[in-house]
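A single protein chain has been removed from this complex, and every other one stays in its place.
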Amino acid sequence: MHVVYPVVVAALLFSIGVYGVLARRNTILVLMSVELMLNAVNLNLVAFDVWLRDVLHGGQVLTLFVIVIAAAEVGIGLAIVLAVYRNRRTIDLDRLRELGEPVEPPVGDRG
Amino acid sequence: MTTAATVVLLPFIGAVAGLLGSRWPRGRSRTEENNARAARRAAWLAIVPLPVALVLLGYLVWRTRVGPGLDWPPGTFYADLLPGFRSGAWGVIETGGVPITVGLQIDGLSVLTAILVCVVALGVQVYSVGYLRGDPRYPSYAAFISLFTSAMLLVVFAADLLVLYVGWELMGLCSYLLIGHWWEDRGNSRAAVKAFLVTRLGDVAFLFGIFTLGFAAGSFRIADVLAADLPEGTLVAATLLLLGGVAGKSAQVPLHTWLPDAMAGPTPISALIHAATMVAAGIFIVARLFPIFPQPTLDVLGVLAAVGMLGAALAALAQDDLKRVLAYSTISQLAYMAAALAAGSPGAAIFHLMSHGAFKALLFLCAGAVIHHVGSNLLSHMGGLRRVLPIPFWTMTIGFAALVGLPPTSGFFSKDGVLLALEHSASPIRLLLYGSALITVGVTGAYATRAWLRGFFGEQAPLEPAHGHAAPPTMLWPLVVLTVPTLLFGFLGAGDLALGSAAVTLVVGLLGVAIVLAAWRAAPAADPARLLGPFRAPCEEAFYLDRVYDRLVTRPTMALALLVVRTDTSVVDGAVRGSGQLTLRLSRLVKLAQQGNAQLYVTGLLAGVLLIVVGAVVL
Amino acid sequence: MNSGWVLVALLAVPLAGAAGLLAPAFAGRVPRLYGLVVSGLALGLAAVALALFDFSAPQRVQFETDLAWIPGLDLRFHLGLDGISLPLVVLTTLLVFLCFVYLAGRSAAPDGPGVRLAGLRPRALVFTLLVLELGMVGTFVALDLLLFFVFFEVVLIPMYFLIAIWGGAERRAAAVKFILYTLLGSAVLLLGLLLIWSQAGTLDMVALAAAHPMTRSAQVLAFLAVGIGLAVKTPMWPLHTWLPDAHTEAPTVGSVLLAGVLLKMGTYGFARIAIPILPEGAAVVAPWLGAFAVVGIVYGALACLAQRDLKRMIAYSSVGHMGFVLLGFATLTPVGLNAALFGNVAHGLITGLLFFLAGAIKERYGTADLTELGGGLLTRLPYVGSLLTFACVASLGLPGLAGFWGEMLALQGAFAPGGELSRPLYLTFMTVAGLGAVLTAAYFLVMLSRVTHGVAAEPVRFADVRRAELVAWVPLVGLTVLFGLWPGGLLGLTDPVVQVVLGVP
Partner (left out) sequence: MIQDIDYWAIAAPLILALVAGLVLLLDAFLPRRAQVRTLLGMVTLAGVLAALGVVVAQAVRGDQIGTFCVPGGACSFVVDTYTLLLAGLALAAGAVVVLLSMGELAGGRIPVGEWHFLLLAALTGAVLLPASRDLIMLVVALELVSLPVFALTALRRYDGRASEAALKLFVVSVVSTAIMLFGVSLLYGITGTVHLEHIATALITGTGLTIADGAAVLTVAVVLVVAGFAFKVAAVPFHFWAGDVYEGAPVPVAALLSVVSKAAGFAGLILMLTHGLASETATWAPLVAVIAALTMTAGNVLALRQHHPVRLLAWSSVAQSGYILAPLAAHLDLASALKAATPTDTETMVASLPSPSPGTTDSTGNALVIVKDQAMDLGQVAGSPLAVQASLAYLVFYAAMNILAFSVVMLVSRDRGDLDDYRGLIRRSPVLGLALAFALICLAGLPPGLAGLFAKVAVFREVVFGGLGWLAVVMAVNTVIGLFYYLSWAARLFAPGESRAAERPGRTPVLVAVGAALLVTVAFSAVPQLVFFTIS
C-alpha cells in the first residue's frame, strides 16, 4: 500500500477534527474533535514508521507517547469541564465569557 | 590707541556703574530721600566721563593733525583738517570663518564725529538732570544714555565691521530703552518697539552687507575692505545691503517711519538720538566706507534722498506736534546729507551732519524747554511764548535760522555746501537731486517759520500747570552753550563758500519764509499749513505710509502668527495626537477579538495557522 | 597623563549623592543643603576639569578613561573631554547647582505659593535632579556610542517624574507626551547608532571620527536615523510639539534644565556623532536640515508672536533658537559649527535665565498667562522686570551679549556654506533666517511691552527678587555678558575641534 493513502486519510481525519473544534460549542465535543486530530497524527506516524522501515521505530514510540498524552489530556480536560459545570452550570465554550476585555468608554484625547 | 579705547570705555564704565551702583547699597527702599541720593550719584556717574572723554579727544585731534591718511576725495574737509590715521588691535577672534579683529582706528572723520557725539551727549546729560528731576528712574535713564554714547563712540572708532555692528545694534537697544522710558503709557512702549524693529530690519540687511564685504575681502577690517580690489558686482550688492542699515538707522525712506513715533521719548532723548548720534550713524558709515561705494548704489541712495527730503519737509509743514515737526525736519535734513553722499561729496555730508547735529540738538532742547513749560507737545496748545520763555525763544530762533540756512549760522554754510556739491556733482541724477533739494529749501523755510510763529507769537494759549516751576538752569545752560557752535561752526567751512549758489539757496529759503509770514499776517489765528490745501491731510499723515505698512506688513504678520499657532495645534501637534488616538483605536479594534469567547480564539488560531501555511508555501 | 578620575568622579558624585538619599536616615526629611552640597561638589569637579584642561590643545581628548564594561555588547566605559564637551559639562553642573540654590532659597522662604514645590517630597526632588545631572553630564563625556545612548536615556525617567509630579495642572499629559515623543526619538537614534556599528564594526567615537569606513548610502541612512533621533530632542521643526507642553507644565527647575541642558544633548549629538562620523551623509542631508532649521526659526518666531502664555512663548522661542543652531550645523563650515556650539551654550545660559524668571513671575502672580499678567511688571517687580528685559534682549541676539554670536556666526556660515552645498539655497536660508531674527526681536519686544510696560492693574506689590534667586541668576547674567563681550573664550575652545572635525587642513 502506498504511503499516500494513509497520509491522505490522516489529513482528512485531521481536517474533520479541525472542523469539529470550530463548529462545536459543547466543550466535550470539542475535546472529542481534538482526539480525532491526535489520532490523525498517530495514523501518520505509524504509516511513516512502516513505510520508512525505521529500525529505531521512532514513529511507533512517538505514537505510544501521543496516546498517553491524549489520555492525560482527556482526563484533565474532563476534570476541568466538570469544575466549570459545577461553577457555571454550562459547558458551552462560547458562553463562558466572564473573562474578557471589558467594554471601554470612547477614546478620549489622551496620549 | 589706548586713548581711543578709553574714550569709548569711559561712558561704558559710567553706564555700568550707574546701573549697578546708583542705588547700592540701599537698593530696596524707594523713599524720596533714597531716590534723590541715587539720582545725584547717577548724574555724577553719567556726566563726569564726558568732559574727560572730550579732553582725550582733544589729544587725539593733536595726534591726527598731521600724517598720511586714507585716500579721500579732494575737498573732504575732515580729511583736510585732520589727515592723520592710526589703527590698532587687541586681538583676533577666530570664528572658523573670516576672523574678527578687535580693534579701533582713528582718523579725522572719527575724531570729529566723536567730538560731536560727546558734546551733544554732555549737553543732553546736563539738561536731563533738570528735565527729569524727581523721576525715580533717572539713574537707569542716565546710564542708558551713557551706554548709548559709548555704543556710538564704538561705531565711530571701530576698525572692524563686526565690531562696528556691535555698537550699531547696541544703539538700537538703547534707543528702545530710552524711547520707552515712560513705559506706563502704552503709546511710548509701542513707539519704542517700532523703533527697534524697523531699524533691526535694516540692520539684518546691513549685516548681510558686512558678510558680503568681509568674505569678498577676506577680512572684516575696514582698512582691508577699503584696500581690497573687489569686483563691481560684489560691491554693488554689498553696498546696497548696507544701505538697508543706513536707511534704518538714519531714518531714510522707506524705513523712516519710526523716527516721528520715537518722539514719544523724553525730549533730551530726541535731541540725542534724533539729532546728533544714532541717525548720524548711517551717514557716518557711508562716509566711512565711501571709497567703495559704486555709482549705482549712490544713485539709489540719491533717489531715496530726493524723495525723502521733500516728502519729509512737506510732512513737517503739516504737523501739529512740535516734536514731530522737528522729527520730519530731521528726516529731511538727513536726506540732504545722503544726497551729498550720493553726489560724491562725503565732506559736505559730514559738514552738514555736524552743523545739523548742533542746531538740531539745540532745537530739540529748546522744544523740550517749551514743552516742559506748556505741558503739551502740540503747537495748537502753544502761542505767544516769546515773553514767557525769553531764553528758549532766542535760542530757538537761532536754531530755526540755522535750519532754514540763514547766514551767519552754521546751517547756511553747511547747506550751501551740500547744494554746491549737488550742483556740481557728476551724478547722473544730478538734476533730480538739485531740484529736489532746492524746493526742499523753500519748504524748510516755510515749516520752520510756521513752527516759530505758532509757538512764540500770537495769542497765548491757556497754560496747563503740569510743570509749574520754570525751567531750571541745568536746562537753560545747554541751550546757550549749543548756540555757540550753531552760530560759529559754519565758519570752518566758510572758505568753500560759492556766492552765486549761496544766493540762490538763500532766496529760495526766504521765499518759503515769506509765504508763510504773509499767510500768518492775513489770519494770525489760523494755521499756515492751510496753504497746502487738499494736500494737507496726506502731508499730516506722512502720505499714509504707516497705514500702508500696517496693512502690508504688521497685519499679515500677525495673521500669519495666528495661523501658525492654529496650525501648530491642529496639524503638527494634531498629527502627534492623532497617532496616539490611532493607536488607541487600534487597541479597541484588536480588543474586539478578546471578548472572552474561547471558540473565537480557536478559530483565530486555526485561521492564523492556515494563513501562515499558505503564505509560507506561496511565498 | 592620568587624570581620568575627574570625569569618573564627576559621574560618581551625583550618583553617590542620589544613592545616599535612599538611606533610611533621610526618610521624611532631607537636609536643605544636601542637594546644594552634592551639586556644588560636582560643580567643583567641573571647575577642576576646567583648570586642568589643556587649553592649548582643545581638539585632543583629555581626561580619558577607557574600560571594558559589557564585552557581550562591545560596550566600553569610555569617557573623555574636549573643547566641544567641556563648556557643556561646566554649563550643566552650573545650571544644576543654580537650580539647587534656587530651591534652597525657596524652601527657606516663608509661606507662599512657591513653598509647595520644595515642600513636596524634597527627598524625591533632590534624588530626581541628581539622577538627571548624572545623565546629562554622562551624555557629554561619553565617547562610546552605546554609552552615549545609555546616558541619553538616563535623563528621560527623571525628567518625566519632574514634570509629572511637580508640574502644573496639565502635567500628566505633558509628561507622557514628553517621554513618549523623546523615547521614539531615541529609539530611532539607537537604530542609527546600531547601523553605524554594523557598518563600521566599532562603537568608539574617536576611532569612528578619525576613519570613515562606511559607504555613502549607509552614511546617508545612518545620518537620517541619527539625525531624526537627535532632532526630536533638539527639537527641530516639525518634531517640536512635545516641547511647549513640557515647558508649560514643568516646574521652574525642570524648565531650566530642559531648556538649558536637555535640548543641548540633541545638538551635541550632531556635533559629536552625526557630522564627524558621517560626513558624507551629512553632506547629502544638510540642505534638508538647513531647510527645516530655517522653517523652525520663522515658525517658532511666528508662534511666539501669537502666544498667550509666557512659558509657552519661551518654549517656542527655543524652537527658533535651536533653528539657528541647526542652521549652523547644516552649513558644514567651521564657522557654522562654531556658531552652533556657541549658540548652544548661549541658549543654555539665556533661556535658563528666562525660565527662572518666568517661573518667578508665575509663582508670584499665580499665572503665566500674558493677558492675566496684565502690564506694569516693572512697577510691581522692578528687579524681576529689569532682569526679564535683560534676558529677552539677550535672547533676541543683541550684540554684546552671548546670544548674538551664535546667530550671527550661523548666518555667516550660511553665507558661504561648505563643500558641495548649493550657495543660492543657503543664501535663501540666510535671508529667511535673518527675517526670523527680526521676528524674534518682534515677539520678545511685544511681550516685554505687554508685560513689563503699562500700568499695573492692581497696586499690590509682591516680594521682589529674593536673595537665593539673585544668587541663582547673577552667574547666568554675568556669563551672558562675559561671552557676549569675549566670544573668543568659547570659540577658542571649539574652533580647533571643529577644524579637526571638518578635516580643514
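A few remarks follow.
The letters A, B and C name the chains in turn, as written, and every chain counts its residues from 1.
The definition used in the following text is that contacts are C-beta pairs under 8 Å (C-beta built on N, C-alpha and C of every residue); 3 or more make two chains touch, one makes a residue touch a chain.
Given the structure is predicted, the values throughout are model-derived calculations rather than measurements.
Of the chains displayed, those contacted by the omitted chain across the entire assembly are A, B, C.
Which of C:157, C:207 or C:456 touches the hidden chain is settled by the complete complex: it is C:157. If you put the hidden chain back, the residue from C:9, C:48, C:180 or C:485 that touches it is C:180.
Those residues of subunit B that touch the chain absent from the view are 583-584, 586-587, 590-591, 593-594, 596, 598, 600-602, 604-609, 611-613, 615-617, 619.
What subunit A contributes to its contact with the hidden chain is residues 3, 7, 10, 14, 17, 21, 27, 30-31, 34, 37-38, 40-41, 44-45, 47-49, 51-52, 54, 56, 58-59, 61-62, 65-66, 69, 72-73, 76-77, 79-81, 83-84, 86-88, 93, 96, 98-102, 104, 111. For subunit C, the residues touching the absent chain in the complete assembly are 69-73, 75, 131, 135, 146, 149-150, 153-154, 156-157, 160-161, 164-165, 172, 175-176, 179-180, 183-184, 187-188, 190-191, 194-195, 197-198.
Basically, only the chains that are shown with their structure count from here on.
Taking the mean of the C-alpha atoms as each chain's centre, subunit A and subunit C sit 61 Å apart. For the pair subunit B and subunit C, the distance between mean C-alpha positions equals 36 Å. Subunit A has residues 110-111 in contact with two or more other chains. Among all residues of subunit B, those that touch two or more other chains are 580.
Interface of subunit C with subunit B (complex): residues 177, 180-181, 237-238, 240-242, 299, 302-307, 333-339, 375-376, 378-379, 386, 389, 393, 398-400, 404, 408-409, 411-413, 415-416, 430-431, 434-435, 437-439, 441-442, 445-446, 449, 452-455, 464, 487-488, 491-492, 495, 498-499.
Per the touch definition, subunit B reaches subunit A in the complex via residues 577, 580-581, 583-585, 588, 591, 594-600, 602-603, 606.
Residues of subunit A that touch subunit B in their complex: 18, 21-22, 25, 30, 93-94, 96-101, 104, 107, 109-111.
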